[in-house]
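Note that one protein chain is taken out, while the other chains of the complex remain in position.
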Amino acid sequence: MSQTVFAPWENPEEKPLIEFRNVTKRFGSFTAIDDLSLDIYAREFFALLGPSGCGKTTMMRMLAGFENATEGQILLSGQNIGPIPPNRRAVNMMFQSYALFPHLSVWENIAFGLKRESKDKEAISARVEEMLRLTRLTKFAKRKPHQISGGQRQRVALARSLAKAPKLLLLDEPLGALDRKLREETQFELMDIQEKTGTTFVIVTHDQEEAMTVASRVAVMDEGKLIQVATPDVIYEAPNSVYVADFIGDVNLIEGRGTTEGERIRLDWAEGQPPIWATPRGPVDTDRALTFAIRPEKVSIAKDKPEDRRNLLEGEVIDIAYLGNISTYHVKIAGGQIIKAQTANTRRLANRDITWEDRVWLSFTETSGVLLEH
Amino acid sequence: MRRLVLIAVPYIWLLALFLVPFIIVLKISLSDIALAIPPYTPTLDLSGGWSAIRDFFGALDFENFVFLTTDDLYWRAYLSSLRIAAISTLITLAIGYPIAYAMARSAPEWRPTLLMLVILPFWTSFLIRVYSWMGILSSEGVLNQFLIGIGLIDTPLQILSTNIAVYIGIVYTYLPFMILPIYATLEKMDESLLEAAEDLGCSRLSAFWLVTIPLSKGGIIAGCFLVFIPAIGEFVIPSLLGGSDTLMIGKVLWEEFFSNRDWPVASAVAIVLLLILIVPIVLFQRNEQKAREAEG
Partner (left out) sequence: MRRFSWFNATSLTLGFAFLYLPMVILVIYSFNASKLVTVWAGFSTRWYVELFQDQEFLDAAWVTVRVAVFSSTIATVLGTMAASVLVRAGRFRGRTLFSGMIYAPLVMPEVITGLSLLLLFIGIGLDRGIFTIVLAHTTFSMCYVSVVVSSRLATFDRSLEEAALDLGCSPFQAFRLVTLPIIAPAVISGWLLAFTLSLDDLVIASFTTGPSATTLPIKIFSAVRLGVSPQINALSTIMIAIVAVGVITASLITKRAAVTQARDEQAAVRATG
């Protein structure tokens, strides 16, 4: 039964491929990266996720060698890469704009890096052909970048940066220029290629869905700091802060005061309303203001009061967003706060029994939400 | 290291062949004319040590500049250059604006060709373009023959060797400088703005006056400076098309230098010309900067 799960970060024996050691990067008086430490392991598909200006691109450019850390060190396989110029690093980058050389053909673009280090024409040619096959571009080898489509350009950029078989591949918003459908297809293609080549990928993105789909671990960043580094499911199910909970997906946030009662926490969130009960995953400091965070799909909605649930909120439906496969109900509860509840539309729309201005009951289990400290 | 070489090579070139010559002009403008080679005094002899340097600076004075103010030839030449440049600029604007406007309103597939037709004269010799008017404007020239031929005049008009010929020459050679910036602003203008203005009750003419003209102001100002600034120091046009009474400072400087061999006065004339030019150049720079900022 033991299929080993890929989780080198849980193994204390494992040596990280990349180590950020107390790295700070300032541009003039602006601090882009603030005393940041992070380990990334070989064969990981690591995502740096955050809003624009959070420092994720700066981290990537420091790895590529286009920026130098103001303080601290960055190690690659245990070696400080600070003094190594970009053209001597075993790191390649796929640029957001793809940065394909417009005057060179697809073939020449892919061969560009190989020609810099080797004179062996046969070997270069073989490697380029291999890359063309890997990215399904063989037919387009002779074309110039402006003669192929956006999706093909993206694959050329990938092939070019993988051709030198780098220890580490950096991908800067690699799918940002593609339309939604192509983006989803390409995400799986990227994962497939990452697995085939065994290269460590570090991807920078502001698209949380993309990060969740492709990454083995996600680092959520804000203002030059790491907020949470964890696997996608942990990030989603157990965010460590209001920031992460709010940044990833849709969430209901209810503020209140907590008291410990045995294993459970009682959260009083409004005068004269029944409290919310939650089972925390770790110790919670009840002296501080707490926020209860729960995903809309974990909130059930019903017209009749369910008897078996501990957490119940009464409210009025004020809006329904019909998205085809699911519907989101916006319910106004006591105190005026809006709580979102999501249900899968397993029945036809016409048969739906909840409609605008209905009085409804929202319910959820004690373990379905998380308590976050401020 | 590489960066240092990259900066140093063009830097040193410009220092040696632009800034140093300019400082020499400044220095000679403060010297006195002398019957010697070179024909001015003092000359700096560094082997004389500190006292020589002190004597050198002691011998420099503003005599030549004082001279420029006493002989009315010079200040009349400056004023006349400014006037000729200003009048020609206004004529160029009056002719250039309708052309630029018509180009911007022509069918998009025609615009590159029209643009090329405006730029083409740039690449032909300036001297030849000025010269071509000599055959047209002279008393037995094409224009006079034509006017006499259609019976409009009996005796040939004297146009060549007058200020009118100079205006024509300046307008002709600098017209593309006026058309291009105005065309650039008009071409960017959204035509629906005019429709909106008409929709709000403007007549075509008032829409043009209230919308098109203000929006093309940047191009008009840029075009005017691009004509005005080089026209002030013009030499070829007044000397080929103008008469003996056409006073322009470029011509005066040339004659002062080549005919009178008075280098100190020629240098002083040059320095004053530059001081006069600084005003329009600074205004032009400011206009350009504003245009850049407006574009974001």
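Should a chain be cited, it is by its letter among A and B, assigned in written order, with residues numbered from 1 in that chain.
Just so we're on the same page, a contact is a pair of C-beta atoms (placed from the backbone, for glycine too) under 8 Å apart; a residue touches a chain by one contact, two chains touch by 3 or more.
For clarity, every value in this text was computed on a predicted model and none was experimentally measured.
Screening A:22, A:37, A:79 or A:97 against the full complex identifies A:97 as the residue touching the chain left out. Note on the undisplayed chain: of the listed residues B:60, B:277 or B:291, the one touching it is B:277. Interface note: of A:6, A:66 or A:188, the residue touching the hidden chain in the full complex is A:66. Checked against the full complex, the candidates B:33, B:175, B:222 or B:247 give a single residue touching the omitted chain, namely B:175.
Residue positions on chain B in contact with the hidden chain: 2-3, 6-7, 9-11, 13-15, 17-22, 24-25, 28, 38, 95, 98-99, 101-103, 105-107, 112, 114, 116-121, 123-129, 131-136, 138, 140-142, 145, 172, 175-176, 179, 191, 194, 229-230, 232-236, 239-240, 250, 253-254, 257, 263, 266-267, 270, 273-274, 277, 281, in rising order.
Across the interface with the omitted chain, chain A contributes residues 64-66, 85-88, 91-93, 95-97, 99, 101-103, 112-113, 116-117, 143-144, 146-149, 151-152, 160-161, 164.
Just so we're on the same page, only the chains that are shown with their structure count from here on.
Averaged Cα coordinates give chain A a centre that lies 61 Å from the centre of chain B.
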